[in-house]
Structures are given as structure tokens and as C-alpha cells.
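Every protein chain except one is present and positioned as in the full complex.
Chain IDs A, B and C follow the sequence of writing; residue 1 opens each chain.
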Amino acid sequence: MKKIINNPENVVNEMLEGIVKAHPEYVKRVEGFDVLVRAEGPVKGKVALISGGGSGHEPSHAGFVGKGMLDAAVAGEVFTSPTPTQVFEGIKAADSGKGVLMVVKNYTGDIMNFEMAAELADAEGIKVDSIIVNDDVAVEDSTWTTGRRGVAGTIFVHKIAGAAAEKGLSLQEVKRISEKVVKSVRTMGMSLTSCTVPAAGQPGFVLADDEMEVGLGIHGEPGTHRTKIKSALEITKELMDKISADINLKEKDEVAVLINGLGGTPLMELYIANNEADKLLKERGIITHKTIIGNYMTALEMAGYSISLLLLDAELKELLDYKADTPAFKQA
Amino acid sequence: MKKIINNPENVVNEMLEGIVKAHPEYVKRVEGFDVLVRAEGPVKGKVALISGGGSGHEPSHAGFVGKGMLDAAVAGEVFTSPTPTQVFEGIKAADSGKGVLMVVKNYTGDIMNFEMAAELADAEGIKVDSIIVNDDVAVEDSTWTTGRRGVAGTIFVHKIAGAAAEKGLSLQEVKRISEKVVKSVRTMGMSLTSCTVPAAGQPGFVLADDEMEVGLGIHGEPGTHRTKIKSALEITKELMDKISADINLKEKDEVAVLINGLGGTPLMELYIANNEADKLLKERGIITHKTIIGNYMTALEMAGYSISLLLLDAELKELLDYKADTPAFKQA
Amino acid sequence: MLTSDLLIEILKNITKVIETNKQYLCDIDAAIGDGDHGFNMNKGFKAVAEKLDVVKDSDCGTILKTTAMTLISTVGGAAGPLYGTAFLKAAKVVDGKKDLDNEDIVKMFDEGIKGVIMRGKAEQGEKTMLDALIPAFEEIKRALDSGSSSPEAFIRATKAAHDGVEYTKTIRATKGRASYLGDRSIGHQDAGATSSYLIIKTISDTINK
Partner (left out) sequence: MLTSDLLIEILKNITKVIETNKQYLCDIDAAIGDGDHGFNMNKGFKAVAEKLDVVKDSDCGTILKTTAMTLISTVGGAAGPLYGTAFLKAAKVVDGKKDLDNEDIVKMFDEGIKGVIMRGKAEQGEKTMLDALIPAFEEIKRALDSGSSSPEAFIRATKAAHDGVEYTKTIRATKGRASYLGDRSIGHQDAGATSSYLIIKTISDTINK
């Protein structure tokens, strides 16, 4: 394992310290907990948006704490959901009385820990609701399974629900809009390499020099299938086809595109992929309203990327374009 | 070689297409050339700032084309300086009559190609000057060598000279300020892995599983020495000591810090390194005015990072804090 | 008869067994999950062990509640809320009691498992810890009903839990992280079922000592 770390058991704590030191104008730490809240929080008069999950997905989620996005982010151990105690601290630190919406990625662990935190908050009279993000079309969404995973599409929920909250909408409204985003966003990813959880010291799986894994999750979970490595065009087409089929895109539809790096992919490759994605969208007569490109929801140093498409309507478009100012996402 | 690409010979062109498609509100391409200029360029009434060099350092330099930073970026083949013809096109496309300042990293190839481009521009009556960035303290700056390399500190030149140009200062003033930045910035880096130029198909060097390379350049050039991998604290201390010794930092000095990922390093590790860097600065009583952290000057998928320190005065501070709006650097 | 002292000893032994099997549980989880189950469980039970001294003279309810709260606040992942809820529900049954009879034991188990089901919304046959826990519980009931002693019942439960783990190899996961793999999860044993088996085995080993 080659990493710029000290003690593998202490990576989350040291990372959070490093974040606060880098961005004191954006975030502060809830003393004694792995929770970062807005430097000026809790912000009066607005619904608080909180998110979190296992660490290792940076800049998710702490990088999105700031104006127009999250009020707090809760960090679990690497790839492990945070405990209810931690989430509960996040809820308390973010709440200003207008209620709290938790953005939860659809993993058994996350669901249960956030749910238990909500029960704790409820017992203290804090209004809490949650939105479950399940954008990964790699996984079949059947009633017999836990359903789709939440992956990079979560960024769109942070951005759009964040704008809604920032504009002062009610908890009910912010939740309604979040649900619309979840219904309208689909993601699929692939990887060229695995990644190594610091405490584990070795990669979760191994890919041969000419192999790639398609449809994998953001925790180094194996994907849906493994194949010989293909060209940027073929890979992008495979992901786009799966996504478009699922979301049923039609000519003249407007979308926002997120080309998300998994941590170890050079920006050059993301742009090459975007070039292909853009061509495929144009071929179908679909209009790209906005493209977001870079490392947003990562899996440590994994090489690979995901594509997310968000089908827009006027309301989502306006909120997507609304200003945001956070360490990892800024928009004038 | 595992990369999300199509034809290795066409990566730069496809990347530039992908950039324009992702950020049409920021950049457009000079038809037929590997040059991106501001979407609204040439911008009347301001000195044009242009930069460039080999590709593979993304988001450098095209990612910094926009308000408050660059007017044009010229992209060479991967790790190869662009030709004078390409640079000349950049100069012509960016110039609005108030003169052009070229930000050049100190490599023989870059120096010569930009110089020849300036000769071409000069012949057409365009006012061109240049600033050579040489911030890498890993390399000895002696009169018998080509001097230090230009590395991540270049970002500070883009930001600060960019602000000066945006404010309407003269070519002479923008150059004076750029020179001050170059005098005040020092960088040193290390890597855990090598990187693979697409056309080459294999890594430039190979590091054993327990080795790291210290003081290397951003083109996969071997560094100053190779050692067993160390802790984040030890690595950061080694880099910081070398930098601080060179720039002669004193108590109460104010600095800007850039913790720059080389492309394959998870943000988690950069923040852990920042935690150490911050402690070391505090120990010496040095004041951190601003921290920039992320992938700014990369070497494809190389894992590793560099630290840059910029010693600030009132003028540099004001310009550093000035607003910027580009794909890869935004500041309100 | 299960005394609070014995309960403390059981919990200490579970901590040891989990620590010994940390890497083993991670490796199992890595094959079809994310490879952290051993770390998660070890972190939790190490924290539990540290709390045991404080509650060593308390009743079984307090001991189990402390265990539950500690697991909930330290483990995270899927295992934290599930085991945490199991212990919490079990604690309620024996609130205030220092000595537990067979009926208490059955009730504790029953409530604990119901807690897991309530929290995780899974049932038997979905390749989870329930595939070890439920057969073990049924075997305990059967054994005690037919007049066996509780040490004997736990020996039989251990065997049932072990069979449950083996059974998880033959089925497809439809809950938890492994469910994303579809049929590719077949052939691998479930990590949570394995830790449940280890816990039941440790109870058995301790009370049979």
C-alpha cells in the first residue's frame, strides 16, 4: 500500500483536521465528532441539509458544505457508514429550527444509521426527514433487493436541494424537490483499477492489465461484469446506453451531465470521455444544459469514471444554476 | 497501459474538444490549432495573459482560462512544449492591443518555442513579453544549469498576474507583479508512482512497492533521490524544510499554501498532508493567509503531491484574493 | 442459568474471538462486500470491552444496553445498527435481572432477532446474519423444549449457526452490499452470518467451559 498517510487508523480524523485548516472560511468541526458544519452555522431561517457516509469519497461530502449546498457532513470510517451518534451530532449542529433533511445514499448501512440518528433527533423534538439517493443503474432496482446504490448523482441532490434550502423553502418543499432530482438522475460507472482501504492495506479486488470492471460501486465493490479494456468511445457508449435506456430520454430533452472521476483518473481522460458523451447526446438530439466534470464522488485512488445524467425541468434548472460557494463546488 | 482514451496519437485534440464542450461559457478553440481562448476573447482594454506547455498537466493550463486568470492556453503534445506556430496563434487570438504576457515554465523546450513565437509576434507588431516561472527547489539554481524547473507555483502566477491584467494594469505592471510572484514562490514535490504518456504506452520509470521518488518534475522525469516510503509527516517535513530554507521564511511572514495533487492522489491524502504542513507552519509562527488544495498542476495519473509556498505582501495578497472565474479556479 | 458475571465473561470472550478473526471476517466481506466487516466488529467490541469494567456489577439489562449503545456509537456500517439493535432489544427483556433462566434466554434471543429484522427488513434466505441467527435460535428453543440444558442447547445452536453459514454459500444475496452482485454472490459465505456464528460459538464455548 502506497499512501501519503501516517497511521491508517487515524486517516479520517487527520483528513478532517486538514480540511478545517484548509477551509476555515467554509467549515468548522463539531468538537469530538467526525462532523463538519458550516463555519457560520447553524444558519438561521433555512432548512438544514446534511449528508455523509463512509469516507474515501472526497470531496464528498465535506467539500460541499457551504452556501447553497450542505449545512453539515458526517464522515464515517473509510467506506463505512457513520454511526447514529455521529449523524445525530450533525443534525443537532446544523438544525436552526426549520428542520433537517438528510441526504442518504442507498446502502443498508447508511440507511440504518441515519434512520437511528433520526430517531434520536425525533426524541429531542428536532424535525428530521430524509431523501434516499439511488441513481446507480448498474444495479437492478427490484423489490427483492436493496435496490440501486446511491453514487455520483448525489451531487445533484446536494446542489439542487441545497439551492432550495438556501432560498428559504420549507422542509416539505426541499424534500419534494429532492425527490424529483432522485427520480430524474441516473448514473453508471466503470473502473480500470481497484483501490486500497488504508486499514486493509491491500486492494479490494485486482484487475489484470487489460481488464476493466463495469458497473462497480464506489467502495471497491466488484461491479456487474468484467471485460477487456475498451476505447473511450465504446466505454462511454456502454454507460450512456444503459443510462439513457433507464431514464427514457427523448429528443429535445434537457440534461445536466456529470462526468465524475473516481480519484485516480487524469482530467485528460475525463475530458476525452466527455467528448464522446457529448457526441452521443447530440446524436439523439438531447440538449446539454450544463456539464460538471472532475472528481466529485471518488473511491480513493481508483481509476475510472462515472457518467450521471439529470433530466431537467424549469424548476431543477433554475436551482442547478443557483449560486453556490463551497470548497469543492463554486458557482457565481 | 490502462487509459480511457481512443487513439493515443489523438488525445490532445479529443481532450481539447471535450473541454470546449464542457465549458463553452468559458472557452472556445482557435480553429485548427491546439489553442483555447476565452469565450468572449480577445477582451478589450486588458493585457492578455497566455500560458501553455505540454499537455498532461490538466487542469493546467486550459482550466485557468477565464475571468481573472488566463486569456489563452496553448497545449502541446503530452509533456512536449507546443510549437512556435501554436503559441503564435494563441498570442494573436488573445491580444486586444494592450500587449501580451506569456507565462512560461522554465524548460528548455518551452523557453525556446515561446521565444520563437514571440519573434513571430514581434514581426507582426504585437507587443509581447514573457515571465519565466522557476519555482522547483528540488533543482539547484546555478548559472551552469538551465536553472530550476517551473512547476505548480505557476498557478500563483496565473492567479495574481491574471488579477492584475483583469484590473487593467499595463503590460509593464503585470510583468513587474509576475516577477514578484516568481521571486516569492517555491515548490517541491514527491511521487509514489510514475505515469504513462499515452503514445509511449509504458511508465517513464518504475518505483518499487515501498519506494518513493523525491523532488521529481511534472513530466515523469526522475527526481533528485529515491527513498523508502515515509509517513505523511516525514514527507511533508522534508518538502517544507527544503522550501522554507530556500525562501528564508521568518516568524509573522504571511504565506499562501498550495497542496497540489499530481493526478492520482486521493484528496484524502492531500488533506492529511495539509494537516501536517499547517502544523509545521504554525510551529514557526508563519501565518497562512490562504490554502489551495487539489489537482492543479498534474502529471497524468501520477500519485504524489507538491507543496508550494508563496510569500505574500499587501499587493500580492490583494491580487490573490481578487475574484476569478475559470473552469478550474473560481473565487467570489 | 446465566449470571451477569458469566455474561461479562461471554462478552469479553466475544471481543477476543472477533479480534482473532478480524482479518478473516474482512477477507470474507471483501469477496462480495467491501471488506470491512472485521474492522467494524473489532472496533465495536474493543469499545465494548473497555466499558465492561464500569458495568461489571450491574444487572444483565444494563450490561446488554451498554453493549448495545457502544456498538451503535462505534461500529457504523450495516453491522453496527443491526447488532446494536439486537443487543438493545435483548437488554429490554432482562432489564433489572442479575440471573437469567432459560425462558429469559429464549426471549432475549427472540427479541434480538426481531430487532435485526425490524432494523434491516431482511428475512431468512437473503444471505445475511439472519441465516446463522435464526437456525441457531430455533435449535436453542427445540433443545430447551426437549429438556436439554442451556450449555447443551448452545452446542447444538453452534452447529446450526455453522450450517447456516454454509447455507449462505449456496444462495444469492438480496440484502446488503452483496446483493449488488446478483448471482456473482453465490459461492461465497456471508460475513455477517460468519460473525454471528462466531458469537454463538463463543457463548457456547464460554458456558460449556
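Here, contacts are C-beta pairs under 8 Å (C-beta built on N, C-alpha and C of every residue); 3 or more make two chains touch, one makes a residue touch a chain.
Source: prediction; values computed, not measured.
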Displayed partners of the chain not shown (whole complex): B
Touching residue (missing chain; options B:217, B:294 or B:327): B:217
Option touching the unshown chain, where B:101, B:139 or B:272 are the choices: B:139
Contacting the left-out chain in the complete assembly, out of B:113, B:191, B:260 or B:274: B:113
Missing-chain contacts mapped onto chain B: 54, 76-86, 107-109, 112-113, 115-116, 138-140, 144-146, 149, 197, 199-200, 204-205, 217, 219-222, 224
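One rule holds for everything that comes next: only the chains that are shown with their structure count from here on.
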Far-end chain from chain C, centres as C-alpha averages: B
Approximate Å spacing (C-alpha centroids) for the pair chain B, chain C: 55
